[in-house]
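Note that one protein chain is taken out, while the other chains of the complex remain in position.
Moving on to chain A:
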Amino acid sequence: MATDAPPPSRAEHGLPAADEFVAVQESAEFRELRRSHRSFAFPLTVAFIVWYLVYVLLSNYAGEFMGTKLFGSINVALVLGLAQFLSTFLIAWWYSRHAAAQLDPKAEAIKSRMESGA
């Protein structure tokens, strides 16, 4: 990593000029970072929204199924509702693990290279 300070003429945080952003955007390293974010976040977003909609639609239109008693006073509706909580916690944890392992190192490498002016 270069140690020389960015020239003062650059923007506040040693930001490179616009051309450099275009060059970085087209670099293989950045494309990999973008792919790594999108291929994880986009399908997962679709999945949890669909899962939530299924739950809402079941609540709306499948009352009998939702009312099925499982044990004691606990029915399917309550279990599915709690499952929404559980899946939300799990997805948050899973994304954060992915981000820490896959996204942060790549982002950090590009960022420090750009800010050191290399």
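Heads up, the rule we're going with is that contacts are C-beta pairs under 8 Å (C-beta built on N, C-alpha and C of every residue); 3 or more make two chains touch, one makes a residue touch a chain; residues count from 1.
Note that in this section contacts and distances are computed from a predicted model.
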Among "Sarcosine oxidase subunit delta", "Cation acetate symporter", "Amino acid/amide ABC transporter membrane protein 1, HAAT family" or "Oligopeptide transport system ATP-binding protein", UniProt's protein name for the complex chain that is not shown is "Cation acetate symporter"
Hidden partner chain, residues of chain A it touches
11-16, 18-19, 21-22, 24-25, 30, 33-34, 37-38, 41, 44-45, 48-49, 52-53, 55-57, 59-61, 63, 66-67, 69, 71-75, 77-78, 81, 84-85, 88-89, 91-93, 95-96, 99, 103-104, 107-108, 110-111, 114-115
